[in-house]
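Excluded from the complex is one protein chain; the other protein chains are retained at their positions.
And then subunit A:
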Amino acid sequence: MSEMIATTKKQSRQLSAEEIREIEHEKTHYPYTQAVGLEALKIVQKHQGWVSDESLLAVAEYLDIPVADLEGVATFFNMIFRRPVGKNVICLCDSVACWMLGCDDLKAQITSRLGIEYGETTEDGEFTLLPVPCLGACDKAPVLMVGRETHRHVDPENLDQLLNELQRENTKSKKTM
């Protein structure tokens, strides 16, 4: 009896009422609950910032789909975060057009200013830096994306400005909290 049928060591968390409401809404769009998996993960990420094991289990349980399936979806898409990320996720494009127009320098600038490499999060939890292969705006390279906002023709000056703004907003929101 040493090794019983597996039970996951982690337990699912309780989904919030708001998360459930939004997932239920998505369910009306699809004939199979499997299809709702991705949308449900996006909803959870919207509310929690990332998809923890506890959230993953909660969604799998709620939708009655195997957690292995849902993990397959969650890990297939780079923008579903299975690790905690900062409040601002900077997605810096490193594909050909942006590379030709100096994205490496921009990356170095971010790293020196915020002290994070690709895949890392600042200690204060404000910023995460990720490379992305293309944001579909090669004619306006180099490009980066923060949240839902795409920033085109990025250069050292407007990058500094952008980071200033983001940091200001962060401190502001901290104060109001």
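FYI, a residue touches a chain if its C-beta (ideal position, glycine included) is under 8 Å from a C-beta of that chain, and two chains touch if they have at least 3 such contacts; residues count from 1.
Please note the rule applied: contacts and distances are computed from a predicted model.
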| item | value |
| --- | --- |
| Among "ABC transporter, permease protein", "Probable sugar-binding periplasmic protein", "Phosphoribosylformylglycinamidine synthase subunit PurQ" or "NADH-quinone oxidoreductase subunit G", the UniProt name of the subunit that does not appear here | "NADH-quinone oxidoreductase subunit G" |
| Sole residue of A:Asp69, A:Asp105 or A:Glu169 that reaches the chain not shown, by the stated touch rule | A:Asp69 |
| Absent-chain interface as seen on subunit A, which is shown | 1-10, 32, 53, 56, 64, 66-69, 71-72, 75-76 |
